[in-house]
Structures are given as structure tokens and as C-alpha cells.
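A quick write-up on the structure given underneath.
Of the protein chains in this complex, one is absent; all others appear in place.
In this document, chain identifiers A and B correspond to the written order of the chains, with residue numbering beginning at 1 in each.
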Amino acid sequence: MKRFVVETHGKEELVDITSSVGDALSSFGISEGACVVFCPHTTAGITINEYTDPAVARDLIRALREVVPAGRQWQHLEGNADAHVKASLVGTSALVGIEDGKMALGTWQGIFLCEFDGPRTREVWLKTIS
Amino acid sequence: MKRFVVETHGKEELVDITSSVGDALSSFGISEGACVVFCPHTTAGITINEYTDPAVARDLIRALREVVPAGRQWQHLEGNADAHVKASLVGTSALVGIEDGKMALGTWQGIFLCEFDGPRTREVWLKTIS
Partner (left out) sequence: MKRFVVETHGKEELVDITSSVGDALSSFGISEGACVVFCPHTTAGITINEYTDPAVARDLIRALREVVPAGRQWQHLEGNADAHVKASLVGTSALVGIEDGKMALGTWQGIFLCEFDGPRTREVWLKTIS
């Protein structure tokens, strides 16, 4: 398993980690298989979406904010209950195929760490399966 | 990796791809392992849900439409920002076990391509892990 660190800078932010995942994959030296991109946190997640227009990431954050309002009454008293819910909605991991040593992603797809309770120092774990 | 094409016919539509996935799996000839069903698009996704009553798929589409209204103000200006958000909510892939050469699905489970910005010609990518 490989791990790398992502520093987030806002309360909510989508960080494009596609190239970091790609670099780590190169060091695995696996030509065929799949890679699990795993977020070991409970107020952040992983999603795959369009990376060319940063507005897509901002729209996703804003839509989730409306779906799960931070300011309602929550039982979890640490002030980040909404972040936990958002993490379960986008999910904790993504699974990407590996072909000829490279990630098999669609033309417009990038892999994002979804920060919902930052800024923080986050980790991403990568596990390859051949 | 195997790929097959799915033609969608509406703006939003759930297409049951269970048998297409099963046919492709047969051609892999793998008896034990798992299969990644991956959508290489950013305005469509993959989900597993009930296939016997088509009303379930229609309810899912309508519920998502209410959760992520298409007509609000979005920063992404291609007119399909809602589709990007819905794709992240249902997710880009499903992972299904393989037992005795067959998909290990529950009695009522089918695999669906979720079209959120159709009609389009979509691809589904399958990667098996043994």
C-alpha cells in the first residue's frame, strides 16, 4: 500500500489528486489490474468527476451544502455532522482499472479528494490488485 | 478490459445492463474473483438496485431530480451541472463478486447505467480481478 498526503485549504474543497495517483501507480510497476483509491477519514471522501472545468467541483460542493445543511440540529456535537453525511454520499473510495501501467479513466474524468471539514492534512491510501 | 456500448434515449434514464455484463463475464472465462463495472463518463454513473419493478428506477431518477434541481444557478455553464452532481451521488462504478463464473448478485439486484445527460452513446468498461 502506498500513501500520500493532501493539504486542504478550505472548509470544503475538491482537490484533484489524479496526477498524484498516477505517479504512485508508476512506482508500483503494475501493468494490469485495478487500483483502490481510499480515503481513511470520515469527514472527507473520494469521487471521480470532470476535471477540466473547476466549476464542476464548486457546483458539487454547493449542491451538497444545500442537500445537507451544516446549520441544522445534529446529534453529533463536534460541529461537523454535515461533513460525515457528505462523506457517505460521495463515498470513501474509488476503484480504477489499470491498463498498460496506466489508469483507465474516461477523457474528462479526474479523481478528487473531497474535503468537507478542512482545512486539514489528509491521507490517501492506494492499494493495487493485479 | 472489455467495453460495450449503451445507447440511451432520454435526458435521464436507468438502463439495465445486467445481462450485458453477464455476457461479457462469460467471455472472460474467470470462475472466481470480482468484476469492476466502470462508467468512463462524468454525467452518468453506475448503480445496483431492484430490476423487477421498473418503477424503482423511475423513482430514483425523480428523487435525484428533486435533490439536485437542474434549473438552479450553476457555475458550470454547459447546462448539465446537475448531471455531474448526480453522477457523484450514485458513483462511477460497481464492484460485483464472481462465483463459479457467474456474478454474485442478490435475488432482486440488477446493474444499471444511470444516464443523467442523454440521449448519448455511452460506454461501460469491465475489468475482472481474479
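In this text, a contact is a pair of C-beta atoms (placed from the backbone, for glycine too) under 8 Å apart; a residue touches a chain by one contact, two chains touch by 3 or more.
This is a predicted model, so every value here is computed, not measured.
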**Report entry** subunit B, residues in touch with the chain not shown (by the definition above)
**Finding:** 33-34, 47-50, 53, 55-56, 58-60, 62-64, 67, 89-91, 94-97, 99, 104-109, 129
Query raised in the report: Where does subunit A touch the missing chain, residue by residue?
Result: 1, 36, 38-42, 67-68, 74-78, 81-82, 84-85, 87-89, 91-93, 95, 123, 125, 127, 129
